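The complex appears here without one of its protein chains, the remainder shown in place.
All chains are identified by letter, namely A, B, C and D, in their written order; residue positions are counted from 1 within each chain.
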Amino acid sequence: MSGSDQSTNAEPTAEAERSRVLGVMRSVSGFFRLLSGDLFASIAFAFLVTLIGAAIIGPIFMDTQSSGMNLSMRNAPPFTTGAGIEYILGGDLLGRPILPRILIAARTTLTISLCVVALSLVVGTLFGVIAGYYSGRVGSVIMRGADLVMSFPSLLLAMIVLYVLEPYVLNVVIVLAITRTPVYIRVARAEVLEVKERLFVEAARSIGASDFRLLFKHVTPIILPTLFTVASLDLANVMLAESSLSFLGIGVQPPDYTWGVMVASGRNYLTSAWWLAFWPGLAILLTALSANLLSSWMRIAMDPKLSWRLERRSRKKTGQGRTGLAPKGANQ
Amino acid sequence: MTEPGNTPERRAPAGDLLDIRDLRVEFRLGTRVVHAVNGVSLTVKRGETLVVLGESGSGKSITFEAVTGILDTPPGHVTGGSARFDNQNLFELSDRARRKICGRHIGIVMQDPLSALNPVYTVGFQLAEMSRVHMGMSKASANARALEMLRKVGIPDAESRFNSYPHEFSGGMRQRLLIAMAIAVNPELIIADEPTTALDVTVEAQILALLRDLREQTGVGLVIITHSMGVAAEVADRVCVMYAGKVVETADVRSIFGNAAHPYTQGLLNSIPHQMSGQRLTPIPGQPPDLANLPAGCPFHPRCGFARDQCRTEAPALRAFGKAEHQVACHFAETVAALPGATSKAGHGQ
Amino acid sequence: QEAAVTVVLGDEPATLDPCYTAARSNGLVALGNLYEGLTARDHDTGALGEGLAVSWTDLDETSWQFTLRPGVTFHDGTAMTAQAVKHSIDRTLNANLTCENRTKFFGDSSLDVEVVDEATIIIRTPERDPTLPLKLSNLMVHSADVPMDAEVRSAPGTGPYRLDDWAAGQAVEMSAFADYWGGAPSVAKGTFIWRSESSVRAAMIAQGEADLAPSVASQDVTDEFGVAYPNAETIRLNLDQLKPPLDDRRVREAINLGIDRQAMLGTVISKDASLATQIIIPAIPGWSEDVRQWEYDPERARALLEEARADGVPVDAEIQLVGRIGHFPNAAEFHEVVKIMLNDIGLNVNLQWFEAAAKNRMQVKPFDEDRLPQIIVDQHDNTSGDPVFSLPARWSSEGSQSKTSDADLDRLMSEASQATGADRVEKWKAVARKIDEILPDAMMFHMVGYAAVGDRIDFTPTMFTNSSIALSKIELK
Amino acid sequence: MLLDFVLRRLFFAFIAMLGLLVLVFVMARLTGDPALLYLPETASAEMRQQFREVHGLNDPIHVQLYHYLLNSLQLDFGTSLRRNIPAMEAVMQAFPWTLRLAGITVVLAMIVAFLVGPLAAYRPSSVFDRIASVLSLAAASTPDFWLAIMAILFFSVQLGLLPTSGTGGVEYWILPIGVLMFKITGTTTQVVRGAMITSLASPYVKAARAKGMPEGRVIFVHALRNSVISAVTVAGDQTRGLINGAVIVETIFGWPGVGKLMIDAIVQRDFAVLQAAVIVTAASIFLLNIVIDIIYTLLDPRIKV
Partner (left out) sequence: MNMIPRTHSQEAAQEVLRVEDLEKHYPIRGGFLSRTDLAIQAVNGVSFSLRRGETLGIVGESGCGKSTVCRTVMKLTEPTGGRIFSMGHDITDLTRAQMRPHRRNLQMVFQDPMSSLNPRMTAEEIVAEPMQVHGTLRGAAARKRVAELLGKVGIARASLGKYPHEFSGGQRQRIAIARALALDPSVIVCDEAVSALDVSIQAQILNLFKELQQDLGLAYLFISHDLAVMEYLCDRVAVMYLGRIVEIAEVARIFSEPKHPYTRALLSSVPRPDPDHDRSGRVVLTGEVPSPIRPPSGCYFRTRCAHATAHCAEVPPPLRTMGPKEKVACHLHDPEARQKMLG
């Protein structure tokens, strides 16, 4: 992969710059270099990585406590001493320690969110690309369908589908994916409408490439970065939507649980045991915030006009910031 | 870059309207630093037309953006030099004072006529804005003046076009609009950045005629940035050739086309297709330089047929060559100019 | 300041039509305030007493004569006559209306009402029905002007309050009815509002925005304003006797032994709840003290399962624990604990949740043949005062929810339904013992509810508080 | 031209609504039989059958749909199963509450966004910008039901400043609007900021500076107007979301809006109310879309209706 940033190019068109930045991002060190240019994004990234790591390996050490019950630790407040590390965030209604539960819930929550995002990304991109490319009848049928889904109250859709299908994790994923898909359809279509006018698409057609090749070899790779940015933003939305479903009692159901479920059931105890809802709520907030921060970082990083902001200064500040001031060395 | 600037030793004549000395601009793009302007010195006299010639990316636009204070900061930074307008160093002025000069006394015609017009306001509004802000005119008189300007730049049916939006105008008309805006408050200097590049030849001829008439009528100083040798030959009094953020040659238009002393200028002239089919063209070999990674010595040496060791280590300063007005930044200008066939074969008469 | 009281409920009443008061949210507002029945039950003891009828006698096996209270007027000023009573009964039982009060208390049976004179009516039942006076406490009397075949939002009743205003979605307001036969209550105005979050309801009491909130979650009440009351809800685990391994009594016994009910009290179930042995509460005649409480004995449970396994019972088969989303406070935790405990004795129980309609579908006949063996968590509200409203539907061969089919039990139940007096009580006790012998369920708890009572009023919730908030029972401090 | 556009859009909106209605009609009936919910568990099969007959639930679904559509054309949208009132009446009682809540919330959120967004965008990466960005992102990432309950506990119970819930004077609007605004303001601020950054970097802003326009004019006359469009887009999206029901906030604050009505209608299988609610909300969303498109053309002359 090209991580080189010394382009021999003398006329950096936007596209060239964009490719360059993507090239930089693709290489691991380039990615971290761009990331290190944004403190908040770095923290967000570190948080997400830690969270995922902890969600994967954390429960291995603590799992025994999270599924069984321990009524003596019922609603134990956080930072209870002498109860072991897993009770650091307190105990829940059945006396199960909250910390490992949060980590296990992180698995479900993140799995659901990632699956939803992945599913709607794939389906939405597929339809969006087709709608954008065949902008005639096929396209407008797809778009009207997307409009329909969009004007359908999303919670209503969720409730109806979950009532028909019963609230299992898979169905929750399907429902959320349906409600998110139109976003990707719209974005993908808008992008394709633009990309398909680019000359290289025309060029590929002129060498006789099939539509399939055009769509999936030429058009889709170009629009994916944009869609990934949207997706990272959507991760937060999905997590929030999932927790709203739980609040209304139609989301994931015990014994499976997510942060949303934990907040929703803990809300009954906000007055007596605030930590039941607080920690998972905080987890949602922080994760959603991190996803949002990463997404806005990505938006800057992939925008050739702005990406320089993220690269660390290579040399000490010379001269002055504003052009309005006379440079010291200016000879009069 | 640290090589010595090519500061001209002569004092600016009294008639100098704009005097740029040793201007340096760089873009700090994180790890990369693009040296867009590397010690540009040039002057514009009152009532004179200076054409700044050079390939894409040679720093033509950035030079004048820096001078007029519309450079994107960050990432762009002026790191050295001065720019005097009417003997006032623009870099020493406050933003506000500078803005006054730049709109009022220096008119600027931006490079891309479509995107330089605000798409959501009518052309009348954008035109009248100039007189209202700079001359404090009332709305009505500003509108009247705007209408007059529209007529002056030759927009047909000006009244009915007054309330149109920029996108309803053709490329040539937009370019006229920008010119109308620049001349609306009677500036002393107009900087036109590639005023005809986006236009086709017939419209280009119209716009050039307009600019020429304008100068004749008002005596305004004119800086025209272009990469078209043809345009330069058409309108210039003096030409200034830029390469890699430096002025490599500056002279009156006839010397440039008849007696070019810099190998790059010669290369440009030779690249113009001007013969009937059959013969090969003689292009400049190689690629334009990477401004983030300029070669040491003369920036043109990797593409130059005359390059010697000196060129690879020592950057040539702008120096007088022949006539006083003719300056060139080449160690071997005399040799180059004397080469057979070096004189331009441009102009192929009919 | 007038003697005004604000009551905050969980839901808005759907309608105040007098024949729809069986639905809880409607009844809470309407019962005892807007409407009254011919008979009435004492809110403290549950005993049946006079309502709009001052006396009644059974003329023969199938006919009852009621003498109406004189001098009662409806809120619209008309007098309550025998005609109006007949109209009310006929309308409630009108098949074209699908009144909830009919479907819940009268089923398909029809009553023949004869107006004897202005103050007397005779009601004939198709077959012998000793519980008719009790049932009539649930049938609301309303003006004869109420259309027979159309539903109404509200109707003139005889209750101590008349409806003033009902701003949809916001509040129901009522004020004391000046011509009430029972005299003026101390609360002159009542406002009913609703908030679905228990914590919000409790906060409103704490803030003095409301005076009374029945059924708030236990964690939301404080000593200051929280009062516990038995709410006549009883929880049981209905075991699917038709599917192995639950068709084996040893397995069912193991389930009963394997649940530590005591540990749940004060944790997932309110500490004020009590252990149940039968689906009816002890206050109801026919409750048997002979049915013993199952002790927690996981060892014995495991042993029973081993025994069953040895006999070829598929003890390890997957069992579906069916829960209803948001069924009762802490339902999620309750179900999880049950699941954990049952799996602990060696069963293979999986918890699955259903929405109300879906679960109702599973509970009534015809049952899905392909279902897994099920343990259905059921909560029954028994304020009706007689076992006949609770037992036959659940355990007789004909019962719409019953998975039990036992000839002896059927006979015992039909005898008990026909009997009267002390004989009736004894017969129902025999039924209770028989059910315990068959062991179709694991009885769990008689639940309690909590009411948040503000400091402006004096009010003692009873088991009827779950279905009716009689403003006249509230005293202002 | 405009009329033509509006007519065309209304026509398509009508078609779309019809599609939506059919979808809701069919899907709602897949969620289960009201007879199971409205009759006690002890009810007999005959009684359930009778219930279905009385409420017309017995016919095949396409027959039901046919009758429903036929009646709808005569503006008879059925009767609420649960509440015994015309379904449309139930919806029209609730809808104004939702509309007012949505309108005020979005307007206030826009005001905040337009105060904070441009300031943050003017110096990207400045301290103010970073704080504003993180705060607005955090606001957009907070689960609203959590926020709502916390707000009640804090402002009503702890401080006793505001009523917990319900409707009434101005004080009753503060918490629901505040909670709803949280997320919307966050999102809108982000968008305004982004749009401002883009338009501040655009050539015509550079050109305005080159024309010697004072900085204030550059920002507020030249740059801002161009970023209003994207703000209108998000504001439209958000309003759409709110019209579809600020379900959670309505539920918690006891707000008699259409979101709560719709959810209740599903839980209670009150099909007529559900359908009427979908008709009303969808119609207003389609109208909103048309209005937004017209606003676009007013804001940006390049957009043709």
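Everything that follows uses one rule, which is that a contact is a pair of C-beta atoms (placed from the backbone, for glycine too) under 8 Å apart; a residue touches a chain by one contact, two chains touch by 3 or more.
For clarity, every value in this text was computed on a predicted model and none was experimentally measured.
Chemist: Which listed residue, B:227, B:246, B:262 or B:301, touches the chain dropped from view?
Modeler: Counting the whole complex, the residue in contact with the absent chain is B:227.
Chemist: Contact with the hidden chain only, please: which chain B residues?
Modeler: 55-56, 156, 170-173, 199-206, 208-209, 227-234, 236, 253-254, 257, 267-277, 280-285, 287-288, 344, 346-350
Chemist: If you put the missing chain back, which residues of chain A would it touch?
Modeler: The list for chain A reads 2, 4, 7-11, 13, 15-20, 23, 198-200, 202-211, 213, 218, 221-222.
As a convention for this text, only the chains that are shown with their structure count from here on.
Chemist: What chain sits nearest the middle when you go by CA atom centres?
Modeler: Per-chain C-alpha centroids ranked by distance to the global centroid put D first.
Chemist: Which chain's mean C-alpha position is the greatest distance from chain D's?
Modeler: Chain B.
Chemist: How big is the gap, in whole Å, between where the Cα atoms of chain A centre and where those of chain B centre?
Modeler: Roughly 47 Å separates the two chain centres.
Chemist: If you average the CA atoms of chain B and of chain D, how far apart do the two points sit, in angstrom?
Modeler: 53
Chemist: What are the residues of chain B that contact at least two other chains?
Modeler: 69, 95
Chemist: Which chain A residues touch at least two other chains?
Modeler: 163, 267, 270-271, 309
Chemist: Please name which positions on chain A make contact with chain C in the complex.
Modeler: Residue list for chain A touching chain C: 67-69, 71, 74, 93-94, 162-163, 166-167, 249-250, 253-255, 265, 267-273.
Chemist: Report the residues of chain B in contact with chain D in the complex, numbered from low to high.
Modeler: Within the complex, chain B contacts chain D at residues 68-70, 72, 95-96, 99-104, 108, 110, 112, 115-121, 129-130, 133-134, 165, 167, 178, 181.
Chemist: List the residues on chain C that touch chain A in their complex, please.
Modeler: Within the complex, chain C touches chain A at residues 197-199, 202, 217, 219-220, 263, 267-268, 323, 325-326, 329-330, 332-333, 335-337, 339-340, 351-355, 357-358.
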